[in-house]
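Below you will find the structure I want to go over with you.
One chain of protein is taken out of this complex; the other chains stay put.
Chain naming follows the written order as A, B and C, and within any one chain the residues start at number 1.
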Amino acid sequence: MSEPRVGVFVCHCGTNIGGVVDVPAVVEYARALPYVAHVEGNLYSCSVDGLSSLKQGIHEHRLNRVVVASCTPRTHEPLFKDACEQAGLNRYLFEFVNIREHCSWVHSHEGDVATVKAIRLIRMGVAKACLLEPQDEAESGVIPEALVIGGGIAGMTAALNLARQGFHVHLVEKEAQLGGRLLQINRLCPTDIEAYDLIKPIIQEVEDHGRITLHVSSMVHEVSGYVGNFQITVAEDGEKQSFDVGTIVVATGADVLQPVGLYGYGQFPNVLTQLELEDRLKAEPPLITGAVLINCVGSRIPERPYCSRVCCMTSLKNAIQLKKLNPDAQVYVLHRDLLTYGVEFERYYRRAMKAGVRFLRYNLENPPQIVGRGRAENVVVWDALRGRELHLPVDLVVLSTPLVPASDNERISRLLKVPLGESGFFLEAHIKLRPVEFATDGIFVCGTTRWSADVSESISQAYAASTKAAIPMRMGVVTAEAITAYSEPSFCTGCGTCVVTCPFNAI
Amino acid sequence: MKYISREALQTWLDRLANDVTLIAPRLVDDILLYQSVSSAREIVLDYTRPKMSAKEVVLPSSEPILFVEKRGQEVSLTEPSSGAQIIFGLRPCDAHGIAVLDTVFVGQEPIDLNYARRREAITLIGLSCPQMREDCFCTSMGGMPNDPTHFDVLLTEVEDGYAVNTVTDKGRTLVDHLNLEEIKGEPAEPIINETESVLAQEHWPDLFADHYWDLLAERCLECRMCAYLCPVCRCFDVQDQVTQQGISYSKYDRLRCWDSCTGTNYRVVAGGHNPRATKGQRLRNRFFCKFHYFPVEYDHSGCVGCGRCIEACPVNIDIVEVMRDISRAFNASQISNASPDAEKGVTA
Amino acid sequence: MTEFTLQDQIRDRAKQLLASEQVKCVIGYEHGSRGQVRPAFIHQINDVDSLVWNQGCTHNLVTYLRDIKGTFGSDEHLQRVAIIVKPCDSRALNVLLAEKQIEREHIYVIGVVCTGIVEGAGYAGQSSDKLQTRCVRCSDRVPVIYDLLVGEPTHPEITDDYVDLTELEAMPPAERAAFWLKQYERCILCYACRQVCPGCYCSTCMFERDDSLWVGIAAGVKEKEAFHLGRAYHLAARCIGCDECERVCPMELPLSLLNHKLAKEVQRLFHYCAGDEPSQSPLATMLAEGEEFPA
Partner (left out) sequence: MSEHTFQPRIIAFCCNWCSYAGADLAGVSRLQMPADFNIIRVMCSARVAPEWIIKALLNGIDGVMVLGCHIGDCHYISGNHRAAKRFVLLKEMLAFVGVHPDRLLVDWVSASEGRKFQTLVTEFSKRVKELGPCREWQVEIQTPQR
């Protein structure tokens, strides 16, 4: 190996780095580091301009090591490695230095300190780069079969998308019937079509599809292996069955919060959740003269700070349904903020207003009170606009509760070695850049198991995740990380501890 | 010969400690070592032999021999300097050891500048041993417990004080202004051990291939203690160490550190081959170095008979026993050469 | 008179083993020069009578198995050795067995019931009647592994509670740091502690000064500290407490204190005692159900 000639590319990332770190000073400093042959600052190293400048730098300065100081390797490392490779440099001769997430963003009030730290990090990166050696990646085959966990709308969509592309799919559903949450739902907004009409043909196609093996009333019991070659064991009524797949899609859905103890739920028989109302609407639609629908029940509070996104629309949808059943009914939606994003939902909101649904804003300091003997008779709410208390006579109170992480999430997270986020939903590799995949190669995620989503979003995500999952199966090969452990005979004493310790039985 | 009283010696030593670096036997956690002292009180006078020899003073275990500094593109080299040092209370065997090291490092061209600079500034004030320890054998190696040869000044204990034997001019400049009286009478002769016979160096190669070395080495642990305690063992390696690395300023030390032929990797060459691959070969080298290679090269023994290695070896590899075994084996081989039926070799 | 009996038994079995060619060598003890006892390697029946057993047999002979490891089973003649072990030494055998450094069938173990080794053993003219500290503390007077047991098992009451250790533990951290730095300062890096240790069998020691990334090149106190801490940690959950490192140290560093401290913590944290069984170190195994560190 010839003497290292290191090229250092320091990214401003617009103002993200450049607004805190004195990039020109960092560039000057890096110039003097041992073995550094070229240094430049880029406005955006990851832009087309930045990448071509990097490639040009490699050629012009005969660089044999490249250091990029910018953001996190978790998202951008492959991009820069590819650029190195395109310029004829082995991709393992690249070193990433994170001066954004780990520097400018966390020391943004102390520019001088951040500059010194960026310098330290780059010095470390250059020192490491000098020690890098080119590596060859080994390739391994990919089994052209996929596992989809969860038989709801997301899981079924993913399974069909893969099966239609010619891949064999194992679909695992813990219930006896496919369909998931949609089985419980009456109609879907904004079109008001019946949910069952939507999923019936999908269930039919899944059940009839020759390339989909159904495992209903089943749980995934064991997972081992790696992208392209996972070994799966599924348990069905205690009976175990094993098969191998190349990729995995997680679409296990979410639970709905049961608002026990909130707004008289469990205390008054006429206080229902939205799901329970949908059930009623399907069976024997109730004739209501006064109904109050309360939003954000159990969400956007300190112990559950997130917005569940879909409940506002659910509320609108069911308010409209109640109005349809009895146009004279007084239907109120008590909300903290109405989130009817996008053109369709905004239009839907206007439709509800036109239909005579009343909207009232409440705040957490003055939550609505449910009063009544034996059953909810009145809802007392502070009307901030009018500056007085309103007494709304009701024969029905409906609570909009958020989606919460499925109780099974933790088990599946451990099984697949993929992380859960702070709220307990699955955590994708990157919220913007890798929204439907995990950091672990070959495992993908879609639907409400990742975050609250409505049906169309779940379907879009399912297409995205399954399409991503199809890539390695279509390629037929995956390249394995080239850097692996090896035994150095002059140090090895043959104690065998590594052999018994390795959980992958790789030694 | 002059005389100095105990009190006068204390005063003198206090002054020396004040003026220069005074190195003398001192207790460090109950272990007697030649180390620098700040006053005469710290010095132990009633002793037989410090744990380590005084080799460390002339040849430190880890010594910078060159400082390299890089400022910008400018490189500067500095050689270390050494101030005046006096070793007081040195035993004759240890002075003998330093004399042997002198022959190696400054006895012939090219001389070792570092050693020379350091050695130049050292004055040796000895103290005779009244009696040899059980494991001492300096008398077998051409020394005596009261041998003044290698000192600048040698003190020998007499009643109430010390006889002062000024040997060199360097010693004289130290002692002259003390205005000492002439001594009355002679100090007593030391009690000495029986002399061991040492096989002449020219006969050692006859026993080079003897199985004896492998058998002797069976219990050797291959530590480096014997070499590091030895007043004569002088092997070292030289490596550069980065002590500071920055952009505008870097600093490197070139270090000379003790090494020992008893260590497994001592003789390993680039490519990984080890010409002294077995324990026996390595241990044999230790004795051949002292009794054959050294005499061939420098015309005297590489052992001064201090007995430290005998005392310290945790598995009782006893240099005197080895000397006896080798002499006996050689004699036996002479006889067997005369009568071919006799068994050749020795057993451990 | 017991000692004569034990010694006779050892010699008898050694003779049998050599005569029947069951072993090629018996590793035991013999009288050396200046009244010392030293390790002996007996290859011939004629030499068996030089084998001794007494309270000066301080060396842990298991360390020598390192040298002959490569010679076992190298050709069609299975080369076995017999080794004499005290109860403490026998625990080192378990460590080496667990770490696959020796095969059980390659060694014939003569286990000796030990009543304790005297201080100064192994050195000329220093022998006393006082037992070594490790022996005063020893409750396992019977080897944990043997083919032949020599002697009648005894189970002495142990009263010692590691005063030296608790004293040091009670010191303020700065004082303790000063204590250790003063000890390391004295070290001459002769590596006797490592060489005598049955657990230190690596062909290349990663803490050897002249070729190590981990300790540095000089022989300064920093390098010495790195060597001793690194070695102690490598011996954690493996050191069986024979204290040979401390015995051989020419500069009398209290090395066993570090080892005992780690053994104590290994016992407290992992309920594990090195050498009890030929089992994996708790540092190489997974956490048990409900076990959590930092606790």
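Some notes on this structure:
Throughout what follows, a residue touches a chain if its C-beta (ideal position, glycine included) is under 8 Å from a C-beta of that chain, and two chains touch if they have at least 3 such contacts.
All figures in this text were calculated on a predicted structure; none of them were measured in a lab.
If you put the hidden chain back, the residue from A:208, A:328 or A:422 that touches it is A:422. Contact with the omitted chain, checked across A:28, A:60, A:82 or A:346, is made by A:28. Within the complete assembly, A:414 is the residue of A:59, A:414 or A:474 that touches the hidden chain.
Seen from subunit C, the chain kept out of the figure touches residues 168-169, 173-181, 206, 214, 222, 225-226, 229-230, 232-233, 236-237, 258, 261-262, 265-266, 269-270, 282-287, 292-295.
Contacts to the hidden chain, counted on subunit A, fall at residues 22, 25-26, 28-29, 72-74, 98, 100-103, 105-110, 113-117, 119-121, 124, 413-414, 417, 419-422, 427, 439-440, 501, 503-504.
Quick note on the criterion: only the chains that are shown with their structure count from here on.
The minimal number of chain-to-chain contact steps leading from subunit A to subunit C is 1.
Chain C has the Cα centre that lies closest to the mean of all protein Cα atoms in view. Across the structure, the highest number of inter-chain C-beta contacts is found for B-C.
Here the spacing of subunit A and subunit C, counted between their Cα centres, is 56 Å. If you average the Cα atoms of subunit B and of subunit C, the two centres end up 31 Å apart.
With centres taken as mean Cα positions, subunit B sits 73 Å from subunit A.
Taken residue by residue, subunit A touches two or more other chains at 490, whereas all remaining positions touch fewer.
Residues 490-491, 493-497, 500-501 of subunit A are the ones touching subunit C in the complex.
Residues 32-34, 36-41, 47, 59, 63-64, 67, 122-125, 182-183, 186, 188-192, 194-196, 204, 208-211, 216-220, 244, 247-248, 250-252 of subunit C are the ones touching subunit B in the complex. Those residues of subunit C that touch subunit A in the shared complex are 99-101, 201-204, 206, 280-281, 284.
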